[in-house]
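Mind looking over this structure? Questions follow.
All protein chains but one are shown at their positions in the complex.
Our next item is chain A:
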Amino acid sequence: MCQHQFYVAKPALKSVTVCARMRRDLRGALLLLLTAAVQSSSMSAPGKPVLLSCRSPEKETFTCWWEPGSDGGLPTTHHLYYERERLEGTYECPDYLSAGRNSCFFDKNHTSIWVDYYLTVMASNALGNATSDPFKMDVMEIVKPDAPGNVTLRVEEREASPCLHVRWMPPSNTDTKSGWVTIKYELRVKKDNSNNWKEYTSGTQTHFSLYSVSPGGVYTVQVRCLLDHGSWSEWSNTTFVKISNYLQNERPLSMLISILSAILFIMAGLILIAKRKSVKQWVLPPVPGPKIRGINSQLLQSGGSDDVGNVLIIKQSFPPIYFVWEDQMEDYLIVTENEDWLSSNSQKRKKSLIPACFHFDSEIHSKESPCHQNDWEKDEEISQVDNNNKPFTNTGYVDFQRNVENVDVKHVDYSRVKEVKSDNIIFLEKEKVQSSGYIHFQRQEGIPEDYSRVKEVESDHLVVLQKQNAADLSCKDEGNHYTDCALHKPRKPHVCTELSDSGYVDTIPAPPLM
């Protein structure tokens, strides 16, 4: 009798007495066990791969990548198959190696633009196959260039601010020369370690200049490019440059200099303020005023009018002035004794002779005044009339005192004698003003030889002196011999009964120059 005994499959098997029928069953059992063992260590057909993306760097070739699924524990191979528009049949990938693992590279001969590709990837192993979903693509849509290369930075240090010149090369595989693709560039810059990139578009140029850089920083630059209407490339490798801050080193020095100069200026200003008076004197020297001998300007300022008046009156040492002024603006005071001379000119002027009237009213042009003041003709007429007189060419001052309105204020004026025509005609230069007021004549008893009494004052400009004696007349009649009839001849004062007052015209003795 055979005993059916079941044993677990172990390497060490105990020897068992078996029958032939039992051997066949045993094999079957063993096979079952082996299969169970294999299944418990997961071997299977491969999982479904997935096509990820395709990319063409220059619109002439392209590469596709996939991701494999599970491999089922067995060595699995992948195959890419494609169909193409306008091309019959299914083809396999021409190059699995050039682009790395799980990729397919299509070279120029196998690349056509503007046609659709339908791609599938099949994974297969000992136990089965798995096929990915179809992937449709057109090369026109998958263009993404490589990053530009050889990015170089150059710092140009200018006076105002430095500038950064960036240069790069297009990616080596793109063909821009034939016009097949047009390339566009973009660059971005960041300073130091910040995360703010500043982007700039460069168009088709392979260089760019940055002007907004400041010294003392590290600048990082990256460039990328674009073909036609495709996708942007990756950013190029980082290139950075450090801009030296030599300018900053200069700054403390310049600040120091500016501070020192500011201090100097302040000090100079303070000194100037402290010594402003002397500075003012030096910058604007005072204009020397006129110095009149004998006049104390201090006195004048203090306003002692009496003293001033006295000073002005007792002026005995007036220096004579020897020049004749022929100013038309000035009036002349004619002091004359010659009544005939007066009457000869009567047609030229209106007058009424009122003898010995030298009493000026304050209102000169008032009709009440017995004296009429008339305007004088010019000097030329006078000289015409008096051609029979020999003029003395010395001038002197005739001073009268004037009183204004009977008030005891001494309002003194001088009139300069312009020329002495004869012993009885004196031309006085009259200044423009002061025609008002009384002329106060001092009566003096002991009349010195030099005095002539004023007979009448014709007007502002004419004073007629009294002729004292026949000797004078004879002097006149004799003609030219007037030298005898000098001013020095004594004259008796001729009292004018109608005179309210009499006065003397004080003449200054002729200077030795004459």
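Quick note on the criterion: a residue touches a chain if its C-beta (ideal position, glycine included) is under 8 Å from a C-beta of that chain, and two chains touch if they have at least 3 such contacts; residues count from 1.
To be clear about the criterion, contacts and distances are computed from a predicted model.
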Protein name (UniProt record) of the chain left out of view, among "Actin-related protein 2/3 complex subunit 4", "Dynein light chain roadblock", "N-alpha-acetyltransferase 20" or "Prolactin-like": "Prolactin-like"
Touch with the omitted chain, as defined above, among A:Phe135, A:Trp168 or A:Tyr185: A:Phe135
Chain not shown: contacting residue from A:Ser44, A:Ser70, A:Thr111 or A:Thr220: A:Thr111
Residues of chain A (touch criterion as defined above) contacting the omitted chain: 59-60, 85, 108, 111-116, 118, 134-136, 138, 140, 175-180, 182, 228-229
